[in-house]
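Got a structure here, written out as structure tokens. Questions coming.
Note that this complex is displayed minus one protein chain, with the remaining chains in position.
Per-chain numbering from 1; labels A and B assigned in written order.
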């Protein structure tokens, strides 16, 4: 298999940067994007509102996504996530962190494709030396604290990737819809699912999820092993809270020791995450991706609930 | 664990070839095999009839096994499969290939054990340097095109192995019966399932499938992760066609990039496939295998629907 080395990717990126001007959006679209009704406003000033960290007690924290209408994540939200990650890493008492959403229909729609690509590519690398998106994902997996994701509503793209990078995933049987839509939009996912899904659900189901690029409801996600379990929606919050409370009652160092050994047996290498990110960056800048993303943005991607709730259908309607 | 190096296997094979004359069948049987009603006639002249390649459109191809009564695969059919593989590899537009059967009761019974073993061992190695059977399997897994196997009826031995080497597997809930019967017949499977099944379904279920050597219906195959999903028989064809059509609408290079990274995380090495083939070759020539295969051929293996549809029971009836 031919994979891009980081240096090769950097060269490609430099060429891409020369070809695509610095204000390039993810897709050059003829439609004006005024930002109204999008996820992109006020990112810097309202971090705590968009991604809310609650310390339920010293050992049990909760991170709630509250960025209506779709909990879309772009460069600003990645910075917010990294700040919260820094806090979790630095704390000596936290044992368990639950990630959930304040929006009933969206856990996290996907990455923000309306912003210029350079807003993403020019971000300062994280402590692992990688771009903040893969850096966040690998650091999330290696936290000393246990992370539990509670999925209600749609989780696609980076929403699915965040869930996969966390330790455990529980889904609403009736209301969760999980997917990696990216291949349908013409580019490879960047947050690590090619590394994580085959190890979690096996090669066959991973390829179906990634290349079929369709939605999985809670029940099917459980059958595939995409989530630990799907629970009746009315029981999901109580189940996750009880599990987190239980773990928070245990000895912290024992949790750390046990997780370290599970990581040894199960985590992909950082190099594999870097390769995934490089592949995303290269693919998203190809004309094929540009045309598909442009078509999706023209239909209302990131702006209209209509397309967001039928993204799996919209991706298959593109005519080459 | 002691595994055979290729060179050691070659020596063993040479010794075996000296011990067993060049017209040795897989099992030396006292029963005359006249070929009537078997899979073995006309392989060279009717390749397109026995294994049919249909280009539904430039991006979506279908390979249909139509070799009644059991879709048994022997050296001639392997050559046909390799030719089709060559075509898929060489094409620059195909994105997805569906493998299915024209026979309602058999996806693919198993490898042809009536032919002389030397017909198989003397085949010219493929581009990977391996025998055409393991060569086909590893090249099938690495195709740029996505491969989807639709299983209705029995898939055993090489039928199961082909399904496992493909990217995704869907089964008829009512009519699929999947198995690796080989251990029951006294020899180790040769097409890679010891490498693939543990990575797909975990060690415990892999050992049960391989060493229990019994049949798994669609529902149980799904529960075990042996197939992606079992669908009601009436929905299977429509589901697979819709998925293939969907994938065929996506960007080809994006599919390739994504699959490459999944392969990196999930495919066994070629060396592991070679070792599996060597183990098969050594085991099938031992007296234990010869006696068991002979007993099965005398009962009608490869010739009678009665034994083919009760192969899992017949293997357990042998008295040492």
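Simple rule for what comes next: a residue touches a chain if its C-beta (ideal position, glycine included) is under 8 Å from a C-beta of that chain, and two chains touch if they have at least 3 such contacts.
Treat the numbers as computed from the prediction; the structure is a model and nothing was measured.
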item: Residue touching the undisplayed chain, where the options are A:78, A:97, A:162 or A:255; value: A:255
item: Option touching the unshown chain, where B:195, B:244 or B:301 are the choices; value: B:195
item: Contact partner of the left-out chain, one of B:79, B:115, B:205 or B:229; value: B:205
item: Absent chain, residues of chain A that touch it; value: 142, 146, 167-169, 199-201, 222, 225, 227-229, 243, 246-247, 249-251, 253-255, 257-267
item: Interface with the unshown chain - residue positions in chain B; value: 1-3, 182-184, 186-189, 194-195, 197-199, 201-208, 210-214, 223-225, 268, 272, 275-276, 279, 282-283, 286, 288-289, 292, 315-318, 320
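Everything that follows uses one rule, which is that only the chains that are shown with their structure count from here on.
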item: Inter-centroid spacing, chain B versus chain A (mean Cα positions, whole Å); value: 38
